[in-house]
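Got a structure for you, written out below as structure tokens; questions coming shortly.
Subset of chains shown; positions unchanged.
Chains: A and B, in written order; residue numbering restarts at 1 for each.
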Amino acid sequence: MLTDLFTPSVQYSLDIAGIFVFAISGALLAVRKNFDVFGMAVLASVTALGGGLFRDVMIGDLPPTAFTDLGYFVTPLVATVLVFFLHPEVERITRAVGVFDAAGLGLFCVAGTTKAYDYGLGLTSSAALGLATAVGGGVLRDVLANEIPSLLRWDRDLYAVPAMVGAVTTALLIRFDALDATTSALAATMAFTVRLLAMHFGWRAPRAWNRRSTATEEM
Amino acid sequence: MLTDLFTPSVQYSLDIAGIFVFAISGALLAVRKNFDVFGMAVLASVTALGGGLFRDVMIGDLPPTAFTDLGYFVTPLVATVLVFFLHPEVERITRAVGVFDAAGLGLFCVAGTTKAYDYGLGLTSSAALGLATAVGGGVLRDVLANEIPSLLRWDRDLYAVPAMVGAVTTALLIRFDALDATTSALAATMAFTVRLLAMHFGWRAPRAWNRRSTATEEM
């Protein structure tokens, strides 16, 4: 199976790393929203595991890995404890979290696409589920925090596009039978880099055509 | 199977038509909320496919049709592109969208009820899932846009009732072994008509008893 590309322990470490960085971003939003420690744990877990849960439900892999592997379950709790005790001023850490979150984005869009394809979905659907795996947790995080998902807002740097780049690249690699440990690492790195560039240069996506004339602050 | 009532291509066209009109309504809300083009695509897809995804997960039809048929996936994107370039002033189009949305409501409550029954659910549960199929996407759309679902608000015209009319009629037709292409078209038309009437006459549902005395603006 494609998911055996890496030795299990490498694949697993990458998964856990992605879960950890997403959990950090969830726990930090919880701090900013003034939630208590249980709210932090819930938001960390939802952010870290939400995208994968959605993908696993869609492909019918039930119970989802998050409920069969203790590491998936414990990692968000560890992230919560860390943020609870050590979180420096939120402002100072935000930049670092952005980088970690970009890493999670890269890892998840590749892993999500690969797993969906392994379960028999077509290439397009697999890429779509890879995208959903990468961005789903963040959307759930924002919904629970009662905010408009930053994924949807035009005044946020590109987030869906880097994940799409990674997912589509992975699908193309599968299509041309070229997916191996190296190329999938490259796909993840590509998504990661595009996201970093989007953050650095403030890349944004356009809004609907007719809005442009009236919205002078844009473009 | 009941879902074979229509020739596949007719059934499929109706499905795609329903998805298309719901996607338009999602993309238009995204424009109103000032989302970027990716936010539009996400909101269009969620609105169009959300109800069906929920139904398919509940009946255990995994992966859901939305992930196995490219047409389901591409239609919301086409709707997004259309809205992106062509959307006239939102105000002007709202009326037409309401009519299209009513058509989607009619199509989905019948199709949802029929599919749930095909998967072995009882008549009541099938009608409930038909209702959920019809209104679920709109609820998800509003949740993602951080608004109270218009389904729940008393100051909106009846929306659940038309879908219930269509779903219950379909269940009764199944019960009396009278569901065929003509009668299910009739059930969809009935839901469509009730919704149009509710919009035209501003029909609303009552709120809880004790509220009435204090809420003079109602009834």
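Methods note: a residue touches a chain if its C-beta (ideal position, glycine included) is under 8 Å from a C-beta of that chain, and two chains touch if they have at least 3 such contacts.
Owing to the predicted nature of the structure, the values given are computational and were not obtained by experimental measurement.
Visitor: Could you work out how many identical chains the complete complex has, if 2 are displayed?
Guide: Number of sequence copies in the full complex, not just those placed: 3.
Rule of thumb we're sticking to: only the chains that are shown with their structure count from here on.
Visitor: Counting in whole Å, what is the centre-to-centre distance of chain A and chain B, each centre being its mean C-alpha position?
Guide: That pair's centroid distance is 29 Å.
Visitor: For chain B, which residues count as touching chain A in their complex?
Guide: 30-31, 33-40, 42-43, 53, 57, 60, 62-64, 67-68, 70, 73, 83-89, 143-146
Visitor: Give every residue of chain A touching chain B within the complex, in rising order.
Guide: 57-60, 119-122, 124-125, 128-129, 139, 143, 146-149, 151-154, 158, 160-161, 204-211, 215
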